[in-house]
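The other protein chains are all here in position, but one chain of the complex has been omitted.
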Amino acid sequence: MKKLNVGMIGYGFMARTHSNAYRKVGNFFDLQYEPVLKTVCGLVDAEAAAFARRWGYESHCTDWRKVVEDKNIDIVEVVVPNNYHAEIAIAAAQAGKMVICEKPLALNAPQALQMVEAVEKAGVANFVSFNYRRIPAVTLAKNLIDEGRLGKIFHYRANFLQDWTISTAVPTGGMGTWRLDAKSAGSGVTGDLLAHCIDTALWQNGSIKNVNAMTETFVKERKNAETGKMEPVTIDDACTFFCRFNNGSMGNFESTRYARGHKALYTFEINGEKASIRWDLHDLHRLQYFDHGDASILRGWRSIHVSDADQPYMKHWWVPGLQIGYEHSFVHQIADFLEGLATGNPARPTFRDALETQKVCDAVLKSAKSGQWENVG
Amino acid sequence: MKKLNVGMIGYGFMARTHSNAYRKVGNFFDLQYEPVLKTVCGLVDAEAAAFARRWGYESHCTDWRKVVEDKNIDIVEVVVPNNYHAEIAIAAAQAGKMVICEKPLALNAPQALQMVEAVEKAGVANFVSFNYRRIPAVTLAKNLIDEGRLGKIFHYRANFLQDWTISTAVPTGGMGTWRLDAKSAGSGVTGDLLAHCIDTALWQNGSIKNVNAMTETFVKERKNAETGKMEPVTIDDACTFFCRFNNGSMGNFESTRYARGHKALYTFEINGEKASIRWDLHDLHRLQYFDHGDASILRGWRSIHVSDADQPYMKHWWVPGLQIGYEHSFVHQIADFLEGLATGNPARPTFRDALETQKVCDAVLKSAKSGQWENVG
Amino acid sequence: MKKLNVGMIGYGFMARTHSNAYRKVGNFFDLQYEPVLKTVCGLVDAEAAAFARRWGYESHCTDWRKVVEDKNIDIVEVVVPNNYHAEIAIAAAQAGKMVICEKPLALNAPQALQMVEAVEKAGVANFVSFNYRRIPAVTLAKNLIDEGRLGKIFHYRANFLQDWTISTAVPTGGMGTWRLDAKSAGSGVTGDLLAHCIDTALWQNGSIKNVNAMTETFVKERKNAETGKMEPVTIDDACTFFCRFNNGSMGNFESTRYARGHKALYTFEINGEKASIRWDLHDLHRLQYFDHGDASILRGWRSIHVSDADQPYMKHWWVPGLQIGYEHSFVHQIADFLEGLATGNPARPTFRDALETQKVCDAVLKSAKSGQWENVG
Partner (left out) sequence: MKKLNVGMIGYGFMARTHSNAYRKVGNFFDLQYEPVLKTVCGLVDAEAAAFARRWGYESHCTDWRKVVEDKNIDIVEVVVPNNYHAEIAIAAAQAGKMVICEKPLALNAPQALQMVEAVEKAGVANFVSFNYRRIPAVTLAKNLIDEGRLGKIFHYRANFLQDWTISTAVPTGGMGTWRLDAKSAGSGVTGDLLAHCIDTALWQNGSIKNVNAMTETFVKERKNAETGKMEPVTIDDACTFFCRFNNGSMGNFESTRYARGHKALYTFEINGEKASIRWDLHDLHRLQYFDHGDASILRGWRSIHVSDADQPYMKHWWVPGLQIGYEHSFVHQIADFLEGLATGNPARPTFRDALETQKVCDAVLKSAKSGQWENVG
């Protein structure tokens, strides 16, 4: 089994999900590659050291360039705030490393395009961590669409609802709250949350032609966590848009951090001529499915508990009825990434796939400003 | 259209559900008979008068014998406390009236048998108001079983859960609370609530061979509403039993008035070799159905919203998606009763059907005392 | 008890719901007025006669002007296709009749304004049948908002999803399908379905400032039921819009007749600073409620079974746990209308209230054409 040395750049929440995935993947999947947690890199030395100790990295450092230049590193993981993605990923590609980048790929589409060009020019394997594609119920949904079970699609709806910024006391900037600062994050819910919905939608339902959007910033000023001063909030707190897909279906997307009762309620519903499907992240192991082909007196939404061995990824885990959780979507994407290396059929979404999502995000933000329809890139 | 004059004996809760059913049935069903609300009879003259006025009865009285003897009356409705059922129903039968009796039919099986013999000897139409059979979702369940969709049945489970007697301040005896007095009610939850579950079970799953039961009276003493004195509570507050059906399946039944959070939660679940079904009264218009014959990756409990026109009774009401409620089960049973008169194929359950339920109740109460298995009648 | 004679103009689906309401209201509510089903009017004499017989109308006719001019009629009910609302309602008002009109009030806002002016000039009681306000769970939602339990509102979302026109074989025009013809209906889902959502939203969340909308007609041509010829479909099959309410909240509305699995799925969700609520018509007796004020480890969406006697309207019906259905919303509105007459505090929505809904519908349709934000009238 060939070993692949991983350099993890970042030690926050996402570094945990990715490290956990690397540690578990070989226990559950039969692979030709064995990832090795080589080094972790972050701003504060003591924290990087602690992270390395906890997760079993062989070393740690505070300068990402050292990781990128390290001859022993095969895969560079970019799990830092969005405004650093491009610089690090491009440097890693230029150094001939495989690159796995957190979502959203970049601050905007032009920047994303540079990243695409860099990895493609370097010819290195590349991947963006839109992990929700690999929740088994979501993968099942994709499979059902591809099998033609829904027929012609009329409607695609997706929401991503949270409630963690309702309090005006939540600061902006700083380690935990850089997502409220457009300089670090690029945008608010559009890039952070809707990007997930858009990635899934493009994958399941094809490309989007044009969009019409509305954004809102409910809390106009917040205290900066680092300076202690009040400053204008620069991101979108909420974003709603509708759109036309190129297959003729209508889309309706909404995201907010002001929806009481929802912590991470990513949902989608797709209505086709023959069937409909529905899913939400709070009950991630279930897929709701309505088949108009059922006998009429027996038609009803089926609540499929996606845990049997013939469901996507599930044969690798436990037994029917016993569910997996959020973290497993990261294990699946690493497994698929490594299998893609072995087969030569790269796992998706690549940087180029993520560029398409970025283009939709840009069109959404542009439309929210212009107040009219905008074409997608 | 032939008119049938109704004499309603009782003006309580059940008299309201039956009167409403008579008033509505002709608006929604095409029938050969037209029920006429002729007279209502109850203990207190002013209350009987008010009831008559509200519901459009032509007259009222306080002596049920006058109703039974009235030449103009075709149907006698017995909707009074259980200890009066037998006397009134037998007298009505002897006077040649059709008799519709509230459930449970009698205080016990021997008394029920006398009632059966009376109506059969008189040759009069007779019916017992186990109304839940005629909730459309429940009727659908019965139809699915009869069509063989479940295959061999392994398990039958039913609950009837309430919470209205948890407070020790609820009195016994009196108008609203005669159900807590064994003299009036015969038993507690067994006759009041489990009788419904047993009626449905016998209808859906066939006869019961033997039972093993447990009862409990959580509050041992209550104030008598009429005398104001504390007295021992004589009824079962809760009853659980398991049983063997003659088709080889196992039954598990439970009822209580001490289950916080449940007002009238009648539920059943039936597990067959090929499919399972589940229903509850709090969401009465839905039937849950699991079909093992579905493609394995698409198996899931279907939540069937039983509101389409091809569902039982539903073509008589509104349009798909728009549901009916509790009261409509009474309309359906009157419609079926009247149609049974027209076709000569009597609506069920008859007094004889209800006798079987009574026998199971008797065996349950006997087993709760003996602490061992008891055969049914 | 003062009698009020009702003249029902129309004998279709809505004439049934209204007739049923009139017949039942006195059995369940204590009122100072007694409605009398005096006459029903419709195009085909035999059908009007049959309707009169079934529902107990004293007479029938085929010329609505006779009803309007009849001295004995107190209330004129307008339950005909939308393009006849204005003429009949205005004539009735001019003849001094109270007028109850089906929704939407008119084909457009200018026409609705004429109707408002007519009833206000005549000083007659007037009411529009947006019946969903009076589903107990919906009324409870309104009460919770008015009590301030949600605090500042951030988001209002509503859907009305159906699937009955997916088949290209559904014709346009004719008795059952005039809703697919813009000449009769004014618009498609906007006036038929979104009007309900808008009425509820304005009532619960106040006025709407501006809207941005998108419509789609998925099936471009259908056979005309009367001529048998193919003709262009003139209505909107689906409509999505977002909006700004004047209280600063964002709205997201969607309706379609192309959503497999949904027969009449009217839903709303409202997110406030302190609490959120959610409701849907397929399980109409439940209100979902999330209270952020609950102890943090015990926070969860509550599924309130709105059936206890202290819930809106429920003391008039059965006992806790036993639900009512769709038809009862019509009983409630007649009860409130009659009580409004008695107290001098008119039941809402009046024609003037419904005009506001019409203005939003007009802005939505205008925006769908212009592709940009439009202010509400």
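The letters A, B and C name the chains in turn, as written, and every chain counts its residues from 1.
As a convention for this text, contacts are C-beta pairs under 8 Å (C-beta built on N, C-alpha and C of every residue); 3 or more make two chains touch, one makes a residue touch a chain.
Since we're looking at a predicted model, the values are computed, not measured.
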*Looking at B:10, B:104 or B:272, which makes contact with the chain not pictured?*
B:272
*Give the residue, chosen from B:2, B:53, B:121 or B:292, that touches the chain omitted from the document.*
B:292
*Of the listed residues B:11, B:301, B:317 or B:330, which contacts the missing chain in the full complex?*
B:301
*Touching the absent chain when the full complex is considered, from A:170, A:225 or A:264*: A:264
_Of the residues B:72, B:227, B:246 or B:372, I need the one that contacts the missing chain._
B:372
*Which listed residue (C:289, C:330 or C:373) would be found touching the missing chain in the intact complex?*
C:289
*For the chain that got dropped from the picture, name the residues of chain C it touches.*
140, 144, 286-287, 289, 291, 294, 296-305, 308, 310-311
*asked:* Tell me which stretches of chain B touch the chain missing from the display.
replied: 154-155, 157, 161, 163, 166, 212, 214, 216, 218, 238, 240-242, 244, 248, 250, 252, 254, 256, 258-262, 271-276, 290, 292, 299, 301, 371-373
_Need a quick check: the contact residues on chain A for the chain that isn't drawn._
13, 16-17, 19-20, 23-24, 26-27, 54-55, 162, 164, 262-265, 281-286, 305, 307-308, 317-328
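Everything below uses one rule, namely that only the chains that are shown with their structure count from here on.
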_Chain nearest the global centroid, as defined over all protein CA atoms shown_ = C
*When chain B touches chain C, do the two copies use mostly the same residue numbers, with over half shared, or different ones?*
same
*Rounded Å distance between chain A and chain B, as computed from the means of their C-alpha atoms*: 55
_Whole-Å gap separating chain B and chain C, where each centre is the average of the chain's CA atoms_ = 36
*Residues of chain B touching 2+ other chains?*
286, 305, 308
